[in-house]
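Every protein chain but one is kept in place in this view of the complex.
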């Protein structure tokens, strides 16, 4: 599947439709409950499918390598991001730490869209990448907070609360839980629920991306805090992180599809688990800022340009 | 499929079940968010399917003829309706204009139900009828407002706002957008999302019509503003408009299925795009009135009696 | 399918995942509208499928026997329950009557899960058991209220209101309505909507049970009114009722699958129709109490341990 | 300056299945205008609740009405017997309204 | 003790499609802070409504704002002409706020 074909697949076109509708100020809107329901469905489905695949392939060294690579990325990627955000982006440490945490973490829908695109292109990533996705959600939150705290008025941090909130964030629990269910159920156990979780997957993804297009574009339109410098960082950070992810994936020996998926994970920025954690742990940080960067700039960039880019690189460098 | 068979198909029976439950004052209710979600799904699905069909059949002269016929109907049908509503229905011009706009416009679910019935009867309308549906949504709003204004206290109308609201109404944008996506994706691109948008279609329509039955019957029960005269107009107008639509369709050379679909469009009355526009442009008009007529009388009439009627006529007059 | 296999099927595992997430205080949550939507879907689907099956099998003597057995159970089971709740459970008559009504009535999702398990084990219950389910929802409400009233401050009961509320409760109407639609439509009419109501069934049940796990465990955690005595009754009552149900089913000549289903119905406790009726008719009764017993103890017990138990017994005693 | 007149605002927190009882009581007191507002959850003497329930039995709704002093009196009078048994919470305060004739 | 200052609380019940008219009117009056609250249904002279509608035309929203006395005056003034034609309901009352400078 060529880059153009990817861009013209219904999944991406629905995202474009949503963005166009929001820019044109149409009143098209998907009820919040429906959007949340679709988001939960996508996580359960991707978790299940990953687990079923691993139950077939068994545990491998690759899997361990990918998991370690993912965790390392989530811990380290916030550091250069923080540096760039404070120096070039001119953010104070609190906001820079909050934003950096987003870029070290991952976006489930970016990953899911990437898996779709990679699958359509004949290079599906390994099933265990779903576990890597889940593992990458939280480490960056800790790093981001440590960075932010250096600039904080030092009030006592309820760390236990935060760790709890982060590790047991709904999306993490659902992803890992579904992965385990898929692992236990295997192909045979999955068959009766496949009509919902497999056949229905792409159609629901279309409708969900329609909503993401609406949300991203509305947010971009109303983003006051987004300076030109920050907007360019919201494109630069995913590119750099994505390239680092693909290279690391190739280096630890992943196949091209999985290396591309690791790049997509590295490039993606969280918009569910991390914002919720930041609202709790860094209430002074501006949600309008970090959501504008991750949701309104980085997400659309990754969906339309980033995924093909990291895929291309993975084809070049990975075996 | 005979008329009785149509009436006994699950799609229609779920509508009857909803209406019966509401009349019996059961507390059965479908959450608003779910109903809205299903409504958006149906629009996306019908748009996609229309686009995919046109991508296969290519653009034809028929298509242009149907589009023109639809636009002309939407512009002209409000005029006799307005006349009947003021004279026979004894409405003031403001309310008459608002109601007339509803009858010139269209109901997506009436159309969708009609397509189901026509398809089951072996005479599916052409795919481009979805585009005609989208084109017919808005012209009548302009005519209805012009009629209503003659009776208004002449405050300054924010026309730009209104045109915007009308042309970029969510349902119009979603219908046209999905149609274009279907057109671009074609049969091949549609295949992976077909389990959701094709196989799931009739089942969702059942549940949606269950809700429409509940809503229509509740509204009828509580409609204070609905006089006997207005109720009879709410049956008479669709019959006349439907017959005009079928005849015009046959006249411009549409096949029987498409002519029947044009009749169904002409007969149907809007309950999404137009009420929203009227609330904005004619806040003095009574929403209890126009929703009672379009949703509580005309919609059930069309679903149960109108569709078979226009179909029968189309079989007679169109080739 | 062995007991362990049942416990490891995705349907049950999702329930366990939900309960685990809630016990760990994860913020995982399914929007209320989605949960309600799924609940309505499950009722419509089970009703339709039952009706379609009966349309194929025709009306039989078994059916009448099962219906009578169900009605008798719903009328009589509250009596020993009330006795146990007041004596051993130390509840006042008002609360005991309210709880007893729950145990005489039925839980749709317990039934649905049972049907899944029985089907997977090669002993699907007869289609008419859906009608039995609907018939068993309400009689116990009347009995429970009569028991409760003996302890009431005798204010005038709006009995008409209550009977209406109970008989036309949304879930009863939807179940019976869908059953009738399935009966009318038959296999042929059901085919076009089967992708939604048949193929989609188990997947939706998974997501719904995920939510039930969350709700049951949260409720258990916060249940103040639940004494050790009441908690043990919430396990004892389903076991006794379930055994009685299976035996009665075998006695009136039902096949093993249907007898097991009757046991499951008898064992299950309502958490939709009865709580709503009790809130209206016995506002002094504590909803925290009866929901904790039925939803937080009995439901999980039946899903994980009860269903296999009653099934085993049915295999032993029924032909 | 727009003319406003004082009226009484009454808010009643009530379980969803019991709303129509309150509406009926209001009608007896001559109060026919009201608005219902949703809630998400809460806590009180009888423990905490939240609305993400399959069973709607614990969902609560706020019945809000603005009424003239005599009608407000009558409504409070009519609801007082239900407060304890139905577990209602009733708040009243003074508001100024435009178009006083409506209320 | 925390220092509070009195401000005016204004609530406007308005049809969902007309909310932006009210927001615009508020902006003209210098009121830029507000919160929108959902409703479920209600009843009044023009009959009863409830929000489980496919057509959002009858859904209503509460526009809530807290403002200083002069801004509140200006807002009420700006909204009064819409009250009758748009079927709005407007309530005002006094509240005490912390951080008075915000309002």
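Which chain is which? They are A, B, C, D and E, in the order written, and residues in each are numbered from 1.
Please note the rule applied: contacts are C-beta pairs under 8 Å (C-beta built on N, C-alpha and C of every residue); 3 or more make two chains touch, one makes a residue touch a chain.
Predicted model only: the values in this text are computed from it and were never measured.
Student: For the full complex, can you list every visible chain touched by the one that's not shown?
Tutor: Hidden chain, whole complex, touched shown chains: A, D, E.
Student: Touching the hidden chain in the complete assembly: which of A:126, A:278 or A:314 does that?
Tutor: A:278
Student: I need the residue numbers on subunit E that touch the omitted chain, in ascending order.
Tutor: Counting only subunit E, the missing chain is touched by 1-2, 4, 9, 23, 32-38, 61, 66, 93-99, 102.
Student: State which residues belonging to subunit D touch the missing partner chain.
Tutor: Residues touching the hidden chain, for subunit D, are 13, 37-45, 60, 62, 73, 76-77, 80, 83-84, 89-93.
Student: If the missing chain were put back, which residues of subunit A would it touch?
Tutor: Interface residues of subunit A facing the absent chain: 29-32, 35-36, 39, 155, 211-212, 215, 222, 224-225, 271-272, 275-276, 278-280, 283-284, 286-288, 291, 295.
Rule of thumb we're sticking to: only the chains that are shown with their structure count from here on.
Student: By that same contact rule, can you tell me which chains touch subunit D and subunit E alike?
Tutor: Chains that touch both subunit D and subunit E, as defined above, do not exist here.
Student: Stepping chain to touching chain, what's the minimum from subunit C to subunit E?
Tutor: The fewest steps needed to get from subunit C to subunit E is 2.
Student: Taking all residue numbers at the subunit A to subunit B contact, is the shared part over half or under half, that is, same or different?
Tutor: Both copies touch with mostly different residues.
Student: Which subunit B residues touch at least two other chains?
Tutor: Within subunit B, the residues that touch at least two other chains are 29-34, 36, 195, 199-200, 276.
Student: In subunit E, what residues contact two or more other chains?
Tutor: Not one residue in subunit E touches at least two other chains.
Student: Could you please write down every pair of chains that are in touch?
Tutor: Inter-chain contacts occur between A-B, A-C, B-C, B-E, C-D, D-E.
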